[in-house]
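Structure, as structure tokens:
All protein chains of the complex are present and in place, except for one that has been dropped.
Every chain is named by a letter (A and B) in the order it is written, and numbering of its residues begins at 1.
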Amino acid sequence: MSDTAEAEVLDIPEMDPDAWADFVEAQGWTDGLPLVPPTEDAVARMMDGARGDNEPFAAITPRLLTPTLRSLAANAVMAGCRPAYFPAVLAALRAVLVADYNLHGTLATTHSCAPMIMINGPLRHALNINCGTNCFGQGWRANAAIGRALQLILNNVGGARPGIMDRSTFGSPAKYTFCFGENEEESPFDPYHVRQGFRADESVVTVISSEPNHNLNDHGSTTGRDLLTTFAGGIAAPTANTISAKGPFFIILGPEHAATIARDKWTVPQIQQFLFDTARVPITEVSPENQERYETGGNPPENGFYKVAPTPDDIHVAVAGGPGKHSAWIPSFGGTAAISIRVKPPAAG
Amino acid sequence: MRIVNPTFGIAPQDEGSATAGPVDWLNDPMVLFSNNKPNARELLEGVRSRLASIRRIDNIDHIAKGSASQPAPPEMINDVVRKYRIALLALGD
Partner (left out) sequence: MRKRGLVGVVIATETFRPLVLAQAKARKLEPHLVVVKHPVGGLNAAELEDRINTAFAGLRLEMKS
């Protein structure tokens, strides 16, 4: 891959699928898996999926080049997107380009963060986005391709190539794709995007720079309070990037856990407050050197315990997944924010 | 086969080349700018102590970003640009 802007269209020799796979690998364009060739026709069809979207994009760090709709569509084609997915990809890109998301920091860090993408609203059904059983896993084209397209854009236009600009010690499977929908239909609470001020009939993409999901297993508790107590214990981790209140995180309630918690009359703000108050890391689990760091960073312990989020509002609660006594903790990079952006439907015609 | 270049982007307008003029390495005010990672301060302070053998150090100050994972706030950058001619930055883990 060249580090400078070059021709928007490339004339390359005809090649069979094996040669094409070798070619994209040599160019550094791939995440390691085969890519769909972004022919001019395929890219034109992809762009039609976002017709009418003329809002310009900011330059993408670290190369600091401003993408064109065409180069973005080329990455969506390569990722295996249908044209109907493209508006969601563009919304996710716009979200990670919001300053508070801290794209540069999240790409250059040694932490294993990746952009988590959660989709709300009617688009989930229109695109067949998995919100239920195995929603963080394999098997659904929309989940796989939307997240993958964003990663390819960051790699190819942004230049966040692993090992060079992406300095992650381990990386994570979420760097291939990490996209799911909220299971609004099985949630006893208002959908996440409605709680962020959007209308229920709007489709919204929410991103945060995060680790993959960490499981919160509780088969035994029968009350909302007991479930939340279990969760608080699971997320009070001295090794998380969010230790000493450095950033936000998500709690994804499985529908069965959500039902129990709601049955016991817990509201989302009450859940946030309970977890904020209860999920604390005792100072005895933190080394003296780190205690000094957190003190210097302006986040000293309170009564012998460290907070794991700056405020209750930094604990984001949503519902997803299928049957089973599991929920999920999605710890963030720390220096990032959850950003929600409305997906623009394509113009008529 | 004609394909759309997935790396294509529009380069920013050329803002001109660097404008930093010559500096007096032995006398100009210097800032030690820490990224706030562990040992960054100690590394920079160690360099400062060695600088004492070759230049004045009474006009060398130390500042640190508030968070290692987030960019320095613009007001901090503005302050540095206004007060100093040389910046020694520590980057990395």
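Keep this in mind: a contact is a pair of C-beta atoms (placed from the backbone, for glycine too) under 8 Å apart; a residue touches a chain by one contact, two chains touch by 3 or more.
Computed from a prediction, not measured in an experiment: that's the story for all the values here.
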Exercise for the section: Can you pull out the displayed chains that the omitted chain is in contact with? Expected result: A, B
Practice task
Could you tell me which of A:92, A:108 or A:131 touches the chain that is not displayed?
Solution key: A:108
Problem - Hidden partner interface residues of chain A, rising order - result: 3, 62-64, 108, 159, 163-165, 167
Fill in the blank from the handout: Had the left-out chain been drawn, it would touch chain B at residues 14-21, 23, 25, 37-40, 42-44, 46-47, 50-51, 54, 77, 80-81, 84-93
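The definition used in the following text is that only the chains that are shown with their structure count from here on.
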Completion exercise
Here the gap between chain A and chain B, centre to centre from mean Cα coordinates and rounded to Å, is 31
Problem - Parts of chain B lying in touch with chain A, wherever the complex brings them together - result: 1-12, 36, 38, 66-71, 93
Exercise for the section: Under the touch definition given earlier, write down the residues of chain A that touch chain B in their complex. Expected result: 1-2, 4-15, 29, 37-40, 43, 59-60, 63-68, 70-71, 73-75, 77-78, 102, 104-105, 109-111, 152, 156-157, 159, 241, 246, 289, 293, 296-298, 333-335
